[in-house]
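Apart from one protein chain that is not included, each protein chain of the complex appears where it belongs.
== chain A ==
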Amino acid sequence: MSTHESQAPTSTPGERAWALFRVLKEKDLIPDGYIEGLTQLMAHTWDPANGARVVARAWADPEFRALLLGDGTAACAQFGYTGPQGEYIVALEDTATLKNVIVCSLCSCTNWPVLGLPPEWYKGFEYRARLVREGRTVLRELGTELPDDVVVKVWDTTAETRYLVLPVRPEGSEHMSEEALQKLVTKDVLIGVALPRVS
């Protein structure tokens, strides 16, 4: 017994994706290497290690920090970290009393070249629905408890600006090299849900 609304699909998402691929392939519309080249960019070249390099440089170099906060696109371009979904970049400066967090409530917009493709949870309905309204609660549930005097500011990525969070350099990192600092900056730190910690 079924209605048209509840009819279960008879194919899997993977089968549908490959079905579309085959139709395009048979029409000879997919150039050789197109899929492989783009997949390489998405799976390997665009990586949160890129954003970590940017943040570590900003922590170590006041001049670069000023550039990053004044013209994020130019700062990231110095590393070659611009491109699709990273053409107009704005860095969000955390302070002792401000925590920035990024979301895309309408879909999944993310600064691909700097942060890497968005993770599953960032694209999930829970994060998209709840972060804008219950930022502090969502951060606590994820494992980031903030003092009461820290204000949460959520940035909803609704147009062409692509963000990264510039967190406060953590205590205990004073003598660390730029390379060591990079390791403190995870993908979750760049999104803004986590704080960098010296273990």
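Brief remarks follow.
FYI, a contact is a pair of C-beta atoms (placed from the backbone, for glycine too) under 8 Å apart; a residue touches a chain by one contact, two chains touch by 3 or more; residues count from 1.
To be clear about the criterion, contacts and distances are computed from a predicted model.
Note on the omitted subunit: UniProt lists it as "Nitrile hydratase subunit beta", one of the names in "Na(+)/H(+) antiporter subunit F1", "CoA-transferase", "Energy-coupling factor transporter transmembrane protein EcfT" or "Nitrile hydratase subunit beta". Although one chain is not drawn, the whole complex shows that of A:54, A:76, A:114 or A:154 it is A:154 that touches it.
Contact between chain A and the absent chain runs through residues 5, 9-11, 13-24, 27, 29-31, 34-35, 38-39, 42-44, 48, 84, 88, 90, 105-108, 116-117, 119-121, 123-130, 132-138, 141-144, 151-161, 186-188, 193-194.
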